[in-house]
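Every protein chain except one is present and positioned as in the full complex.
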Amino acid sequence: MSKIHVTTSINGDQVEYLCEPHETLLDVLRDRVGLTGAKEGCGSGDCGACSVELDGRLVCSCLVLGAEAEGKEVQTIEGMADGEKLHPLQQKLLEHAALQCGICTPGILVAAKALLEKNPDPTETEVRYWLAGNLCRCTGYDKIIRAVLDAAAEMRGA
Amino acid sequence: MVNEYVESKSDASDVTESKRDFKIVGTRPLRPDGIDKVTGRAMFGADMSAPGMLHGATLRSPHPHARILSIDVSKALALDGVKAVVTSKDFVKQDNSGNQDTLDNLMARDKVLYHGHAVAAVAAVNVDVANSAAKLIKVEYEILPHETDVDAAMLPGAPVLHEGRKFSSVPEGSSPNVSSYWEFGHGDVDEGFAKADIIVERSFKTAATHQGYIEPHACLATMGADGRGELWVCTQGHFMVRELAAAFNGIDASQLRVTASEIGGGFGGKTTVYLEPVAVALARKSGRPVKMVMTRDEVFRATGPTVSSSTDVKIGMTKDGRITAGQAKLRYQGGAYPNITAMLGAMTAFAAYDLDAVQTLAWNVLTNRPKQAAYRAPGAPMAIYTVESVIDEMCQKLDLDPLEVRLLNAARKGTKSSYGPTFDEIGLVATLEAAKAHPHYAAPLGPNQGRGVSCGFWFNFAGNTSVSIAVSPDGTVAVTEGNPDIGGSRASISMMAAEELGIPYDKVRTIVADTNSIGFNDVTDGSRVTFSVGLATIKAARAAIKNMCGRAAMVWGIDPDAVEWKDGAAVPTGHNAGNFPPMTLAEIARDAGKTGGPIAGHFEANADGAGVSFGVHLVDIEVDPETGFTKVLRYTVFQDAGKAIHPAYVEGQMQGGAVQGIGWALNEEYIYGDDGILQNAGFLDYRIPVASDLPMIDAVILEIPNPGHPYGVRGVGETGIVPPLAAVANGVSHAAGVRMAELPMSPPRILAAIDGAKG
Partner (left out) sequence: MRYESPETVEQAVELLNKCDGIARVLAGGTDILVQLRLAMVEPELVVDIKKIPGMRDIAEQNGGYIIGAAVSGAELGEHEGLTSLWPGVVEAMELVGSTQVQGRATLVGNLCNASPAADSVPAMVAANAIALISGPDGTRECAVVDIPVGPGKTSLTKGEVITAIRLPARPDNSGDAYLRFIPRTEMDIAVSSAGVSLTIDDNGVCTDARVALGAVAPTVVVVEDAANAIIGTKLDDAALEKLAAACSAACNPIDDKRGTVEFRTKTAGVLAKRAAKIAYSRAGGVK
């Protein structure tokens, strides 16, 4: 088997890697590029723990081949904070105690960020439906939804 | 206004100071692992790597029940890139039958007892090679008939799982698949039924559900030929992992250092071992680090869900709503090996009530399904579901208010519980009254809507705990404990330490140390950590305080008894002791080297004094009568926390437990076909609640202090999953106009019940 050489951009940095044809972007991020923030909860696109943005589009990285990232821009949880400065969503999740074990948190944050990029003033229902693909087993979602709505308000300057 | 704390002369003081004016306890600071978790830096079980690391894969049984005739691993070993293969022969036989069952479960010995039962494992240079190698292992099976249903497995002629094994405690004439039998209760139920104005008898079934943690099991092991090694693992109990991984591999516990990673959910499902001893064995055989991570499919097929149940309940009640007798017969199946969940079900079924006559009988039945594991208040949700459903039905029949009837029969201080002990101060009445007074209870309902109510209960445990507190020369404090943090406990522990020491929260850092760095700790389960580790932290802090008061006394030249601790500083107890300005912790710490050396405090004990926690849930449900689709409109949780150290984390436990219960009531179930193979081993068809399924979950914390903890803490993690099954079932029953008696109440079942009732 020969590996595929891929050149891509991850969190604004140019990255090159070699991967097998069948390797997913999630496998590549975790095992080849050293970015373990995206998690494998299911490997089948049912849990959202592997969420990343691909060319600005929210996707499950377990449903994208490593080869498909060629020439694209990938945004992962690791790129969300600006150095020491947390993104408002990250800050609000902490303030609202909207995480317990934290395994779903990277995926939730990437997904919520994608939502607010598209719709800066979502209703509670819109947030819930947008995040339906991000399973959380610990929180019952209540504090997560509150945190996202609160972050949205702050980002709107409301 | 701060109440002065006066250190008592006795070290073992358990006086509850829940009325004390807390400065930090009861607030909501940010958790110490928070930034790591929101930036993706936190390291979970599968996030660790080591140089030269191999990857493990497991070969699993394709049959639900079969004898293993032979295993030929030669072709697997010959595959390029394969470095080691293990089977049950590589492990040490255990004297303790429970441990042997755990070992047999993670690597089948003579028989495979469920589809997916591990038979062998391979370590290779990558996962693909490991999986290919596993497929090359030739296993010869003699296929046996199988049974997955709890009632069918008890019938004569059912396939026997553990031939020749004698189970004590089981009545004569029981099926060989009954592994245990229990009875609890007091009084004369026949006499009680005779006094009743109405009696309702009903049978209920619940399906097996999985804890559903989003993080699959994962670990990374290194092991030298000298029996010295390291293990990185996501677990609720790394001391338990050490004990079992060492014992199964015939090595000494203190030579295996186990580090608990951050854990992506457990709920009881990570209180045992599956991969870890195998990874250690592969690491030793190959001489290289071995990483093993379960796939989601493996998690469902081969790790413990909770039991499925079949229960008969009979309750007698006067027309005024007083329960005169309660009886339950609970049959649980927990898969292929014995377990005590049915005992816990029998103990908890009627625990909320003050009864003169109560009797619970319970059987555990073996079936060809994966070995069950604890799932948040194990045994209680499915037991209390049945009792609370019948009580609701009786309230309907007698036209009585459901909460009034609960209050009329509620257990209180002094009540002899249905499982034996007499209750001390408990919070059931307070939670019931809070529910009754809450606006939710009076809110109007529309067409096709119904309201459900249920109580719930969990014992909560204490257990073996070790905590160490070290004061750094710069006056900041390190708390070292040994219980993996599954709910935010590091924050609560830091808060209790800071409160006790009188220093700011952010001057304390709590870490979960590895098994070589702190004394033994029981598993994080039983809702025990905030209670036990909190208690131990407070006591360790008091030991450190005593030490520091001694240092101040030395500096001041006065008697140590004349020094007390106030607002984070040593002060003389009164004018007679001397007019010295307070010596802060930081000042004492700075000079520690001159006054006697490093300052620390520690505490180890098998704690007791845990307080039970009661809860009440209210839920409003809407059912679409044409499709059976169920919507949860409104949900409120009331629970007694004793003392909520960090209210947001207490709320989180209440909300999380409620939502797991909602999933259990409505859609979650293990589905088997006649072939004995699990049909829904993934999150697509094992349907846990998603964000759009739910409303906000309102949480009301009551605080009836537990006399056994210095601050009054009661465990809160488990009670929250107990009431929702009946609350939702009662809500659906009212909304759909037909009584439901089987979980999950998936839409096809609800629609069939509605259409059936139309006649």
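For the reader, a short list of remarks on this structure follows.
Order as written gives the chain letters A and B; numbering starts at 1 within each chain.
Keep in mind that, in the parts below, a residue touches a chain if its C-beta (ideal position, glycine included) is under 8 Å from a C-beta of that chain, and two chains touch if they have at least 3 such contacts.
Note that the structure is a prediction, hence the values are computed from the model and not measured.
Across the entire complex, the residue among B:L69, B:I143, B:A194 or B:I671 in touch with the chain not shown is B:I671.
Across the entire complex, the residue among B:T235, B:N547, B:Q639 or B:S746 in touch with the chain not shown is B:S746. Touch with the chain omitted from the figure is made, among A:T8, A:T36 or A:S51, by A:S51.
Summarising the interface, subunit A meets the missing chain with residues 4, 20-22, 24, 43-46, 48, 51, 54, 57-60, 62-65, 67-68, 70, 111, 114-115, 129-134. Touching residues on subunit B toward the chain that is not drawn are 297, 626-629, 666-667, 671, 679-680, 683-685, 687, 689-690, 692-693, 746-748, 751-752, 755.
Methods note: only the chains that are shown with their structure count from here on.
Within the complex formed with subunit A, the subunit B residues making contact are 28, 30-31, 33-44, 46-47, 128, 211-216, 262-267, 293, 295-296, 486-488, 646, 648-649, 651-652, 655-656, 658-660, 682-684, 688-692, 694, 696-697. Chain contact summary for the complex, subunit A toward subunit B: residues 20, 30, 35-44, 46-47, 49, 76-78, 80-81, 86, 90, 93-97, 99-106, 109, 124-125, 127-129, 131-146.
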